[in-house]
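Here is the structure we will look at, set down as structure tokens.
In this view, the complex is presented without one of its protein chains, the others remaining in place.
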Amino acid sequence: MSAAHDHHDHHPSYLAPKETLGKTIMSWVYTIDHKKIGVMYLCAVLFAFFLGGVLALGVRTHLWSPAETIVQIDPSTGEEREVQKERFFRDVTITRTVMRENEAGEKVRAQEERTFTSNNIYNRVFTLHGAVMVFLFIIPSVPAALGNFFLPLMIGAKDVAFPRLNLLSWYVYVFGSLMTLGALLGGGVETGWTFYTPYSTSTEFGQTTLVALAVFVLGFSSIFTGLNFIVTVHKMRAPGMGWFDMPLFVWAIYATSIIQVLATPVLGITVLLLAIERMFNIGIFDPAKGGDPILFQHFFWFYSHPAVYIMILPGFGIISEMITTHARKPIFGYRFVAFSSIAIAAISFLVWAHHMFTAMGELAAIIFSGLTMLVAIPTAIKVFAWVATLYKGSIALNTPMLYVLSFLFLFTIGGLTGPPLAVLSTDLHLHDTYFVVAHFHYVMMGGTVIAFIGGLHHWWPKMFGRMYNETFAKLGCLLVFVGFNLTFFTQFFLGSNGMPRRYATYVEEFQTLHQLSTIGSYILAIGLFVHLGVFVMSLLNGKKAVENPWGSLTMEWDTESPPIEHNFLHEPVATHGPYDYDQPIVPPRTKPGEWPLPDMPEGDDGANTKRGMF
Amino acid sequence: MASIPSDHNARPAAPHENPVVASHFRSKAEQEDAGKMGMWLFLTTEVLLFGGFFCAYAVFRMLYPETFEGASAKFLDWRIGAINTVVLLLSSFTVAMSIRNAQLNQQWWLRINLIITIACAIFFLVTKLWLEYWPKIVEGKLPGTFFTYSGAMTDHDQIFLSIYWTATATHGLHVLIGVFLLTWLLVRAWKLHFGPKTYLALENVGLYWHVVDLIWIFLFPLLYLV
Amino acid sequence: MRSLPKITARSATLGAIIALALPCAPAMADGVMRRMFFPARAAEYSGPSDSVSFFIFWTTAFFFVLLMGLMAIFVVKYRRRPGQAAPRSPSHNTPLELAWSGIPLILLGMMFFFGARLYIEMRTPPIDSTVINVTAQKWGWTWEYPGGEQSLESVTLANVSSPVFAVPVGKPVRLVMNSTDVIHSLYIPAFRDKVDVIPNRYTTYWFRAEKIGEYHLYCAEYCGDQHSQMMALIKVMSDADYQEWLAEQADTSAIPLVELGRKLSISAGCLACHSLDGRPGTGPSWKNIWGNTHVMTDGESVKVDENYIRESILEPNARIVAGYPAQMPTYQGRFSDRELRAFIAYIASLSDDGAEDAERMMEEDDAEQEASEADSPQASVPTTDF
Partner (left out) sequence: MTHPSHPNMPGESNAHDHHEGPHISSVRTLVTVFVALLAFTAITVFTAKMTDLGDFGDIVLALGLASVKGTLVCLYFMHLRYDNVFYSFLFLSCLGALALFLGLTMLDINNRDNIDPIRSQHAVPVPLDIAGRARFDEAQRLGRDLYMANCAACHAVDARGIPGLGENLIGDSFVLRSSDAELVDFIIKGRTANDPLSETGVPMPPRGGNPNLTDEQIAQIVVYVRALQPKDAKPKP
């Protein structure tokens, strides 16, 4: 088994095809290689992003004009007149076959017409936009795609602790996604992604139960990933790598995983109770039976607020990696940045009810408002530290760095618009308006998604061994930045002027701002398509990437691009920190000696892990 | 799953004498620590999953104390609950014993303890279904739509029943999964998979089983007694 | 090599500019800023609420400018130049790190304090408030004034006929709110407050209107198809106007039956689901249904007549027209017998061949009105429908 590993040729890249097409496909379907699973996650989440994006464009297009065709009664004369307004979603009448009893008491088939109004379709579209983006895209995006690929590489491990559980998590994710897509095709959901009861328990003609169960299933995928990463970080770090020698991306993923493990089960029980409520009317959340709809909101937000940090923390990690590499500076205040990730994870469990200030008791509202303020501290520490890292750096203005800069701009806006929503008196005005919509899009899209796209550019050469076209990538970045701000900055004004969210129609005074926002969304979409084109062109005929194109000091760059199947040719040893850019000379990381690499075909690789682990 | 490659002409080593370390771990200790930590993390998710039921119970008990005070006596028989508690405690004890047996390589005692555990688990399930669930189904002491019981006294009896049914059914499902896992352990024990060096699976399933027991320790007084 | 003092000088200049700008802030806040950010201020606590907002705005704006300014300066100044390595600089500075943890904490504490103090005020209605009972349901608001009056006035908002609710200026008003179906949220941007309306629970919204005018009322908690059309117009009027308005709403006996039905169908939120142009909505359109035959979900055929409409209002889920969801809440106890007849007459009048029936009902009603007026001049004694 101790094969010679002196020649690179013996250890093909993880992307190398097998002898036949069938074997190649099988090597992906059965793979337990974290890199392949990461790439499969990447494909899946990008598809979800595309789907959610199309739905978002539908929402924005519909909001181009304020209200729909309707008979209007002139209040002064009492006469009826028709007002014509073109809107994107139209009423749809479908004919369906139902079983019905005739006069003789027999069951016969009958045709029945059912009309979905344009409002109803709008509601279904924005609900699915939210559900797809949150559960299928943002939550798994960075941890499951980039985290899976790079976490073991960054700590010098051959794989995650439980490779099969990792593959299972991908399949569970795909299964959950198919359930969601099935719900989309089977009539959709119109409850909003938050499933508030009693609305969600009383709607008909939809697939709410199916989506609730899909969310339950997706929760398992999330838990498996988080559990895997925690154990990997604890147990599989390279020799010499202490906790404070870890890259900050690993710290961020670690903090994320803690939240995933501790919060997701509560989401599981919430959606499970919701599904049971819909099937059997058990009444726990139904006020008509003595249940408490506010209890549902507590259940839901106990997960879904920490989930916000599941979404944003990995983005923080990416930014820390990119900013140090492309400014060639050690991160400013490593320990403060590392601990702030853990602090955010811990505080995230104390603040959930700030989503419910208009519904809850006054005492609890005041307590939660005060606790919410605490989240701002670790977040502020990070932003200050990033800006301070730029000081006296050598800042390369390439695409990843442009993304870092747009992240700092957008996320700072997103973060600073948090206090008006956490302070009680101002939240009463802004809650459930477009201000909230703008705020969380600045955090999630301006934060996580921007970091995710930036991270893709940063790590693209490592993942696929190809460079991308810098000019077009920068153009895409510019379009995304401009489009994003146009789309969502206008929404701050909409919200503070009193435009409630989730509105299919609106009064005409808001039309100009809505139209600006819609134009912005199209620019944003074009920018994202430019990036897609850049990536596709890179895969087709990009320049071959060298091992370490950015001169980065983290461990994942110490192997070939793309990495070999078992990550490293020689055992990596942490001989220097991840950000020692201020050291004149850094010692090499590899340690000579035995580093057993199984040289069997990928498909049989399971033989090695046969009994011990999951 | 456990067949040993037998192309060597020597006696194939019993599995428990030849622990396998997966290729991505640096050592057996690292592998075992990882496995156990993974299990503990999974158990925290289990506790929080049931936390939802405990939270719902606490909130509704606070809102409708009059319902919950009388409900346990009205709907449930504490004797069945108590017997089941004892049975689960016994099974927990035997699982703990079986780990000791593996550590000391007492293969027969290991099997006997596992068999007792499985028997306890099945006894628990049978009691639950036959003495508790079935009569309640007949009398209509069911949650939501199926609630047809005629002797209801307060408005919120069915909230109690909803919590009772969802919590105990989820717990029962965990017991059922435990039965499958324990049976799998028993089969492996028969194949001599466990010994002083190789009892991680036993330990992990044992931990799972203790948590199932732990949850029942809290469900029992809350639902059946107070 | 750039020397340190230069940078400090530049940062100091920037800091000075910001410091000079800050005192101007309150002056600016009341002018341009307010118009940009917020709708009209109409309640007693709208002003204080805006003040807290502006405190937060200027604090966060300061930090935003500081951070982005530093970022821009660093990016320009330290951009990568070929052959030039990054100069060494300390990679941490504990006092600085503690400072940027501590100072935000103090500022956030102030924000929290100002917000919470105002919040307690916004949630504590004065004891002498006028109590108005508000019922929310899919998709409309009903305000029941202290004397039992309900609004019959309506306007068009976002192409939907919406009710008008009058409130007196300068007097505290307390809305005691309840929902009959799902969670709604009563939101009046000009008053800067919103409170969820929850089934099976009473919640309170209070305000003291300060400025006479017309303001929008929205539902802010997503509640389904016509969520965005669950609007109303709040008219803040002088006390005299208010009393006059109430008196107008109280006396419906002079309103012809069909007209009363039309007004009620707006104020009770019927038109959110039932269109008048034949287009199916959440419920069947009212156009040309009088005298038609409907097929129900259980296969039964029912003629739309007086009895059926009455049943549909009082027990809407007894029989559901095929193809529509069982969504309608019960209106039992909400309308007097005459009001029910008004609905029937109005629906009849919307049909091409129902005009005669509507006429007949109006005549009968006129006769009845005359008779009851002759009988007892004050017909406001509570009567039962049983």
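Just so it is clear, A, B and C label the chains in written order, and each chain counts residues from 1 on its own.
Heads up, the rule we're going with is that a residue touches a chain if its C-beta (ideal position, glycine included) is under 8 Å from a C-beta of that chain, and two chains touch if they have at least 3 such contacts.
All values derive from a computational prediction rather than experimental measurement.
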item	value
Interface partners of the hidden chain - shown chains only, full complex considered	A, B, C
Options A:P12, A:G187, A:G240 or A:G533, residue touching the unrepresented chain	A:G240
Contacting the left-out chain in the complete assembly, out of B:I80, B:A96 or B:L176	B:A96
Subunit B residues that touch the omitted chain in the full complex	20-21, 23, 26-30, 32-33, 36-37, 40-41, 43-44, 47-48, 51, 54-55, 58-59, 61-63, 65-66, 69, 78, 82, 85-86, 89-90, 92-93, 95-97, 99-100, 103-104, 145, 147-148, 152-155, 158, 203, 206-207, 210-211, 213-214, 217-218, 220-222, 225-226
Where the missing chain touches subunit A, by residue	1, 234-242, 262-263, 266, 288-289, 292, 294-295, 298, 302, 349-350, 353, 360-365, 367-368, 571, 573-574, 593-594, 596, 608
Missing-partner contacts on subunit C, residue numbers	120, 123-125, 127, 131, 148, 174, 176, 200, 202, 204, 315, 330, 332-336, 382-386
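Definition applied: only the chains that are shown with their structure count from here on.
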item	value
Chain contact topology (line, ring, star, complete or other)	line
Dominant chain pairing [most C-beta pairs in contact]	A-C
Centre-to-centre distance between subunit B and subunit A (centres being mean Cα positions), rounded to whole Å	34
Where subunit B and subunit C are represented by their mean Cα positions, the distance between them in whole Å	50
Between subunit C and subunit A, distance of the C-alpha-averaged centres to the nearest whole Å	33
Sites on subunit B at which at least two other chains make contact	none
Where subunit A touches two or more other chains at once, by residue number	290
Interface residues, subunit A side, partner subunit B - complex	157-163, 165, 223, 227-228, 230-232, 234-236, 261-266, 268-270, 273, 276-277, 280-284, 289-292, 295, 298-299, 596, 598, 605, 608-614
In the complex with subunit C, residue positions of subunit A that touch it	66-75, 78, 80, 82-83, 85, 91, 93, 98, 100-103, 110, 112-115, 117, 119-120, 123, 190, 192, 196, 198-199, 202-205, 287-288, 290, 293-294, 327-336, 358-359, 362, 365-366, 369-370, 373, 376-377, 380-381, 383-385, 387-388, 390-397, 405, 408-409, 412-413, 416-417, 419-420, 422-429, 431-433, 493, 496-498, 500-508, 579, 581-582
Residues of subunit B touching subunit A in the complex	1-2, 15, 19-26, 30-31, 33-35, 37-38, 41-42, 44-46, 48-53, 55-56, 59-60, 63-64, 143-146, 155-156, 158-159, 162-163, 165-166, 193, 200
